[in-house]
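Just passing along the structure, written as C-alpha cells.
One protein chain omitted, others in place.
Letters A, B and C mark the chains as written, and numbering starts fresh at 1 in each.
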C-alpha cells in the first residue's frame, strides 16, 4: 500500500550510502542544494563530536532526474563516505582482505550488537555495528528532503525544535546539560517536536487499522535509531478530561476552525486540517567515553564497551531525521489520495 | 513483508464484525473459549457504560479450522451484533431502505466525523461513525487472541495493566477519578502498559528501517482508536544520562543477563531477550454527555455534539486491544524469522 | 502497492465462502443482482456436472454498503454453501467431531494433494482438497463483479469467449469434444480469451518491473486453479517479424489510431488505449471418473485416485473467473493512477 517506496543501503564506514526512491511523479523539480542543506542540518547541533566536522555530506543523483526534473523513473541518491580510503581494506567486499582488521568483540549495551550478533551469527561485531549505526540516517534525510520537495508543491510546510534535554528546557539550560554530560564522558538524549502545516483534510483513514496516518507516523518516528517514544498532540492527554481535551469545532466566515489543537492535527486516523504535531523522545547515545559493563561475545568474559565516538547529544540531528521521515509518510499519503503520474496531474490542487 | 496478514470489516451497528486471517500455520490448536474470554476482557473495566453489559461478544469460526486445529487456509472469525435486529433498516445494504433514518449531521469533536465526511463525501455522519467507532476493536481482539494462541506454543507470555487515569495512580484513586468524571458527564483517558515475556532474541532487524520491531509495535499501538502516544521502556529516557539509562550486560552461568531493562526489551530494532514493555496513552473518550461546541455539517451552523454513549473511561479495554495488537506483530515476526507451514515445523524451537 | 486489496476464505464444503474487500471508494453503487448474475455465469457452461445444478450461488453483503452504496469501509461478501447441513460434522471446527469421517488418503494427480499434504503435514487429504478446490473461485467471481461495477463508471467494458476445447474450435466441435470426453469418463481443458475495452492510456508503468500491468495480469490469470498459460495479444508473436507484428501508429482527426492490435492493448507494461486481449489455457480437470494411478499417502501403496465429481469441462467458468481477476487488476490500477476516496473524485474523468 505504498506509492512512495524506497530502499536504502550502506555501512557506516563503507564506500557510500545509497537510496533508490520509486514512485515519484514526473516533472517534479529536484533542488539538489536543498537536499544538501538538509544533510548539513543533520550534521549540526550542539553536542556533536569530531566526525561531523570532518565529513560534509553531499548527495549525488545517479538516476531518475534529467535537467533538474524527475522522469518518473526511480531516483538514485548516493552519499559518498569521505574517509572510505582509510577503511577500504577493513570493509572490503573482497574475500582476500579478510585478515585486514582485528575483530571487535565486546557487546555495547544499548546497541544492536548483542541481538544482532546472535541473529546474524557474527563473531566480529563490526559486522553488526556498521549497518546498525545511525550513520545511515544521512541517506534517510536525503530521501526525506526529496519528499519535502514534493510536499512543497502543495504548500505544505514543516519545522522542528528541541523541547527538553536532561532537565533543561531553555536553550541555555540544554547547552549547560550537554556541557556537563560531555565533561563527565557521558551522553544525553532528549525530546523533540516536529510540525507540519497546511495539510489537506483526509490523509489517512479510519476504515482499516493499517491505513491510519497516526500509526504510520508512529512507525516512521519510532524506527529512527534511539527513538523510544512518539506522541501526537498534547502530552497530557492521559490526565485531561474529555471536555478539556477535545478541540471544539467552529465556523468562521464559512470556514471550519478550531481554537485548540490538542489532537495534534489528527482525528480518526486522518489529518483534520490543523497542524500535525509529533513529539519524539531520543534515548541517550549509547556510545560512552566512560565505558559501560559488558561481556565479550566469544569468551563471555567481562569486558568494557569502549568504542570511539565523540558525540554527547544528537537530538537536533534526530529531529531533522524525524522531519524527513514524516515527509515520506505524508508524500505517500498524498500519492495514495490524489494518485498522479506527473506534477501536471495536481494542478487543480495548487 | 507480512506473513500474518488480516483484514477486518464491519460497522458498529451492522450485522456483524468479520476478520479473515491469512498466514497461520496448519495444525495449530484454536481454543475458542480463550478467544471468547479475551472478548469478555475487552468488555469489562471500571468506567464502561450500558452497551457493554447488553452485548456479550462471542466469536464464530467460519473457515480455516477443522476439529479444533488450523488447516493452513484462511481463518474467518465473526462476531454478530446482538441488537442488529433494531438496526436492520437503518444500516441496510438495500437501496429501498434509504429513508429509514434521519441523517446525523453534527460533527463530534475528537472523532473522525469532520475529516471523514469530507474525505468520503458524506452528509449523513452515520456513514462515518459506524466504521470509525471503536466497536471494531472487538474483532481485532479476536484476531489478537488467535495470534496469542500461536505465541503460546513458544512459551511467550503477556500481561497488561493500567498505570494512570487522570491524576490517579492507585486503583482506588483511578476509580475515584472515573466516578468524578462520570458524575460531571465527562470522560477520561489514561496510561496503560503491555508486557510480553520470554521472547526469542532477534525478532525484527536494524538492517532496514521498516524491519525494526519497535517501529512496527508503534504503528500497531498508535493505530488503536484514541491512542495518542507509544513508548518503549523507561519513560524517563529523555532526561537520563547514557550511564544511567543503558542496560549493562553481564554473564552468569554462561547466560547473558541484565540487571535493568530501561530499553524495554528492544535494542537496535530487535528483541534482546528481556521483556518487551510498551506504554500507551489513550485520550479521553470524545463522546460526552456534556456536549462540546460544534457545527452542523450541512448548514455550518453552531450545534451541539450529543450522541449517546455511556462509557466514561475505556482504558482497560484499550489495554486488551493493545495486547492483541502486539501479539499480531510478534506472531508476524516469528513467522518471518522461522518460516514454517505447520506447527510440526517449530518442534526444534519448543 | 495495492489499493484494491482483498482476502478470501472458505472450504469447498464449509459453511460459506467469505471475502473482505478493502480500498473501494465511497458512494459507489453496488448492484447485488449483477453480482449474482456473475455467480450464475460461473455455474453454467457446457460440460458442467451435477453439483452446479443443485447450488445456485447468491451473495450476501455483510458490511461496507448502506442503502446500495459503498461507505468506503471494507465490504464483506458471503456465499453460503447450500448443502452445508450434510457436511456440518465432517467439516466441523469443533474438536469433538474429530471422528465424524474417514480420512481420504489417495493423492489425486494434478491436484494440490501431494505437495499440500507434505507442506501442511496432513494425513487426511480432505484437509488439503477442501481449500485447494476450485469452489473458492465463486467468491473470487463475486469480488471481480464488485471490481467490474467500479470499472463500469469509467465506461470500461468486458467480454470473454472460448477459443478451443480439445481440437474443436467451433461451438459444435467443442460440444462434440466434451460429449466424447464425458462418455469416456475423461475430462478436457481449453483456451479462452478475455477482452477489456475503452481503457484509459497509461495504466501500469515501465519504470519498475513490478508495476508493469502485463506482469500483474499474468499473475492474476495464472493463479486461477488449472490455468497453465497466459498470453497477451497475438499468439504468433514468436514467429512474426517486427514489421509484421508491431502496431503502426496513425493519426486520424487528431486522434491516435491503430489498424492492428497484435500487442493486445499493452506496450511497455502500460495500457495503450487499445483493447486488452488476454488468452489463458486451462488444463483438463484432474478429477476423472476413469481413475488415474496413484499411491496412498500413508502406506505409499498403489491406489486409485477416485473422487466424485461430475464436471467434464469447466473452461467457460474459468473464463468468467479470469474476467473477474482482470477486473481486480484494472480497478487497482485505476485507484493507483487516479487516487480518489469517493466516486465524486472521478467526476472529471467520466
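Keep in mind that, in the parts below, a contact is a pair of C-beta atoms (placed from the backbone, for glycine too) under 8 Å apart; a residue touches a chain by one contact, two chains touch by 3 or more.
As the structure is a prediction and not an experimental result, all values here were calculated from the model.
Engineer: Omitted chain: which shown chains does it touch?
Structural biologist: A, B, C
Engineer: Give the residue, chosen from C:62, C:91 or C:281, that touches the chain omitted from the document.
Structural biologist: C:281
Engineer: From the list C:23, C:45 or C:190, pick the residue that touches the absent chain.
Structural biologist: For the chain that is not drawn, the touching residue is C:190.
Engineer: Pick out which of A:184, A:201, A:251 or A:342 touches the chain that's been left out of the picture.
Structural biologist: Of the listed residues, the one touching the omitted chain is A:342.
Engineer: Pick out which of C:25, C:110 or C:339 touches the chain that's been left out of the picture.
Structural biologist: Considering the complete complex, C:110 is the one touching the chain left out.
Engineer: What residue numbers in chain A mark contact with the hidden partner chain?
Structural biologist: Counting only chain A, the missing chain is touched by 5-11, 14-20, 22, 26-27, 30, 32, 61-69, 71-76, 91-95, 97-98, 119-122, 127, 130-131, 341-345.
Engineer: Going by the touch rule given at the top, which residues of chain C touch the chain that is not shown?
Structural biologist: 7-8, 107, 109-116, 118-119, 128, 131-132, 140, 164-167, 181, 184, 186-191, 201-202, 205-210, 212, 214-225, 227-235, 237-251, 254, 256, 262-264, 267-273, 281-288, 290, 292-295, 300-302, 305
Engineer: Contact with the hidden chain only, please: which chain B residues?
Structural biologist: Within chain B, the residues that touch the unshown chain are 1-3, 5, 22, 72-74, 202, 205, 207-208, 335-341.
We adopt the following convention: only the chains that are shown with their structure count from here on.
Engineer: Using CA atoms for the superposition, what rotation angle relates chain A to chain C, in steps of 5 degrees?
Structural biologist: Superposing chain A on chain C takes a rotation of 180 degrees, nearest 5.
Engineer: What is the chain whose Cα centroid lies farthest from the Cα centroid of chain C?
Structural biologist: Of all chains, A has its centre farthest from that of chain C.
Engineer: Using mean CA coordinates as chain centres, what's the chain A-chain C distance in Å?
Structural biologist: Chain A and chain C have C-alpha centres separated by 43 Å.
Engineer: With chain centres taken as the means of their Cα atoms, state the distance from chain A to chain B in Å.
Structural biologist: 26
Engineer: At least two other chains touched by the same residue of chain C: list those residues.
Structural biologist: Touching at least two other chains: 5, 22, 72-74, 341.
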